[in-house]
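Could you have a look at this structure, given as structure tokens, before my questions?
Right, chain A next:
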Amino acid sequence: MRRNERSALRSGSAAAAALAVAAAVALCLLVALAGCGGKQRQVKLIYAGSLIVPFERLATEFERTHPGVEVLTESHGSIQVLRHVTELGDRFDLAVSADEQLIPPLMYDRVDPDTGKPYASWYCTFATNRMVLAISPKSPLAGELTAENWYGRLTGSDVRFGLADPRFDAAGYRALMVLQLAEGEYDDPYLFEDMMMGRFTSPVTVTRDARGVDVIEIPEILETQAGSGVVLRGASIQLVALLESGDLDCAFEYESVARQHGLKYVRLPSAIDLGEAARRAAYRRVEVKLDSRRFASVKPVFRGDVIRYAFTIPANAPDPGLAGDLAAFLLGADGRRILEADFQPVLTPPTLDHASAAPQEVRQACGGSR
Partner candidate 1 sequence: MIGLRGVEVAAGAFSVGPLDLDVPAGEYAVLLGPSGAGKTLVLEALAGVRRVRAGRLFVDGADVTRLPAERRRVGLVFQDGLLFPHLSVAANVAYGFHRGNGERTGWLRRPSAERLAQLAEEVGITHLLKRRPQTLSGGERQRVALARALAARPRALLLDEPLSAVDVEAREELQEVLRSVCRREGLTVLHVTHDRAEAFALADTCALLVDGTLRQTGRPQDVLRWPADEAVARFLGARNVVRAVRDESDARLAHLATGVALRVADPLPAAAVDLVMRPEDVEVWPVGAAPPGAANRLRATVVRLVLQGGHVLVGAESPAPMEALVTARRAEDLGLRVGAAVELTVAPACVHSIPTT
Partner candidate 2 sequence: MRGRRLSLFWAACAVAGALLVAFVVLPAASMIAGAGAGFLGEALRQGDIRRSLWLTVSAALIATAIAFVVGVPLAYLLARRDFVGKRAIEGIIDLPIVFPHTAAGIALLMVWGRDGIMGRLLAPFGISFTETVAGIVLAMLFVSLPFLVDTSRETFALVDERYEHVARTLGSSPGGAFLRVTFPQAWRGVLAGAVLMWGRGISEFGAVVILAYNPKVISVLTFELFEGFGLRAAQPPAVLIVIVAFVVFLVVRTVLLPRRGRSRKGSA
């Protein structure tokens, strides 16, 4: 009996020992993995999704010309890009938006609770674009759509077109602006209504206010009706995959994106495509207002204007030195070359808002200040 007891003891405590060892190993692995940050310097970049193709190339080039530096990138819709810095408290070295007008309300006017100072105090406008109607190569509409018939065709029940969510992405509210401006261009006062009617569970409405500006109101809950033919995505870049797979017939996209992916597109009249600086006055006659009672963190009015891409270095950037280098790289000859190779129109020279607040390298790259 004693022998059996002893071997039972042995096997019992052996099992306990094995368990302890396994737990220790697991714990060590966890700690090791957590600490696996790497010894390189990092620069963190958050940017609007429509820039993904040129910016990934930019990041690679920057890493190549700056050995020992790792560029970490993240892309979202323009509004979300800035919200990540301000509301979610993520710290980035460079934040790039597809709409310069978002930066003042979202970053100048918001104060970082850690520092008591605004998240940003300047921005640099460096690129532009225009809205087009990109077409899927697999769509039967590929041969049909032209600059004259697109708005009529889109109301067809067999057509599926894609739209970015105006609550999250500038491309979204810009597309709505295009549709509203088209009423004047094509002399069809019901164009917007025809296009948007019955598409959403709560309707998107337009009213002309005292200034003569057409204000498009987005309901608080923006949901597409089942089978409505409109596909909504949080970032316009997500529509590209659906165009390529044929699950969308067409979508409102930036021209640069359509060209980058080799998509056919309908070139819209410059009076409505938000791409001509000379047409600013016309663009300004439409606004988009978000009816956001629940989460009123964004001043929910977007004014129609020519498309302007802008970036800033947030006040809480983890590595302002590297951030400045990256900014200079973007604005410099290398950056311009990369952007233009990817059909991203660049502003020369770039312009600065609140230039005095901007760092030296950026001011220099802009060659003077406003």
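Selection rule, in plain terms: all candidates are chains of the complex that A comes from, given by their letters.
Convention: a contact is a pair of C-beta atoms (placed from the backbone, for glycine too) under 8 Å apart; a residue touches a chain by one contact, two chains touch by 3 or more; residues count from 1.
Small disclaimer: the values here were computed from a predicted structure and weren't measured.
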| item | value |
| --- | --- |
| Candidate number, among 1 or 2, whose chain touches chain A in this complex | 2 |
| Contact footprint of candidate 2 on chain A as seen in their complex | 5, 8-9, 12-13, 15-16, 19-20, 23, 76, 79-80, 83, 87-88, 138, 165, 167-168, 221, 223-224, 226-227, 231-234, 242, 245-247, 294-295, 297 |
